[in-house]
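Quick one: structure below, then a few questions.
Note that one protein chain of the assembly has been removed; the remaining protein chains are unaltered in position.
Presenting subunit A:
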Amino acid sequence: MGTAISLDVADDLPSETLHELAEDTFGWLREVDARFSTYRDDSEVCRVDRGELRAADASADLRAVLAACADLWTATDGFFDAYATGRLDPSGYVKGWAAQVASDRLVAAGAPNHCVNAGGDVRVRGHDADGEPWRIGVRHPWDAAATCLVLTGTDIAVATSGVYERGHHVLDPRRGVPATGLRSVTVVGPDLGVADAYATAAVAMGAPGLAWLDRLPSPWQHAVVTEEAHLHHSRTLPTLPPS
């Protein structure tokens, strides 16, 4: 993935246990990288893409990911497309999904208070070390060193997709050209993989993505920054006042 992963475990556990939990978490994410990376010729995803491995014979994880991508393709009117680039690339779902699974595993392992950040996709649970709800800044789309919004919660997934990073774009899969209109889309909900896919789909839709996001059922919420530098967000978005 070439992605930075940050893990903050706030549970009052022995140092040894914390390091074990961290090792398990990063071990899982490295495993995901080895199996799902589109940059590794020997990854399972690349083998399926080249037809060397039938999807039906792939690992349970890959089959689950492919099934989720198919569902998301339907749910987003085709704008989330694991084949948008002409080859199999489920990265738009995998990054968030992997972090979500990591978070689920931490809960199961007895660490219900943590914050996992996989390349900007965030899953928080419980409280921080001070017993406060986690506070998740949303990057200012024109300034890497600033935030434009601060969200707070004790059990939320926050995924942001955007086109502010140099050289990066999101393809409109229907036209095959880079999408325009929305600079940054943040989706908040219960599942990080789905949130990531929704955010990517909305960017791919362009301006109509605003209306699409607005029709998502509760508890999904969103914040959008347009190319004109306007911020729109759900009325119920759990934002903190500026400080």
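By our rule, contacts are C-beta pairs under 8 Å (C-beta built on N, C-alpha and C of every residue); 3 or more make two chains touch, one makes a residue touch a chain; residues count from 1.
Everything that follows uses one rule, which is that contacts and distances are computed from a predicted model.
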Chain excluded from display, named as in UniProt, from "Ferredoxin--NADP+ reductase", "Phosphate transport system permease protein", "Spore germination protein" or "FMN-binding domain-containing protein": "FMN-binding domain-containing protein"
Residue touching the undisplayed chain, where the options are A:82, A:122 or A:171: A:122
Interface residues of subunit A (partner: the chain not displayed): 1-10, 12-15, 18-19, 22, 26, 29-30, 33, 37, 39, 115, 117, 119-122, 124, 128-132, 134-151, 158-166, 168, 183-184, 186, 210-211, 214, 225, 227-235, 237, 240-243
